[in-house]
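Only one protein chain is missing; all other protein chains are in place.
What follows is chain A.
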Amino acid sequence: MKELVEYIAQSLVDHPDQVRVTEEISDDQIKFRLSVAPEDLGKVIGVGGQVIHSIRNVVQAGGLKENKRVQIEAVKGGSDLVSN
């Protein structure tokens, strides 16, 4: 599923080479940390978070198969947390 988050993000941004995804798996949830180039952050979050919510919703389909909740955080390349 990490590849899926990566693929979706890369399809949306101007700098696909700077997309990095890490995952943290626990019993009932998977937390993805999606890092993109600073100027691409808006592209993966979207107006009112519409894009990041949509990514989460789509990826959740994979999570449901494993009975896990999916969380995605978008962050600026190598820096702080920005959105959920």
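Just so we're on the same page, a residue touches a chain if its C-beta (ideal position, glycine included) is under 8 Å from a C-beta of that chain, and two chains touch if they have at least 3 such contacts; residues count from 1.
Heads up, the rule we're going with is that contacts and distances are computed from a predicted model.
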Self-check item: Chain left out of the displayed complex - its UniProt protein name, from "Glycosyltransferase 2-like domain-containing protein", "RNA-binding protein KhpB", "Integration host factor subunit alpha" or "NAD(P)H-quinone oxidoreductase chain 4"
Solution: "RNA-binding protein KhpB"
Quiz prompt | Residues of chain A (touch criterion as defined above) contacting the omitted chain | solution = 1, 3-4, 7-8, 11-12, 48, 50-51, 53-55, 57-58, 60-62, 64-65
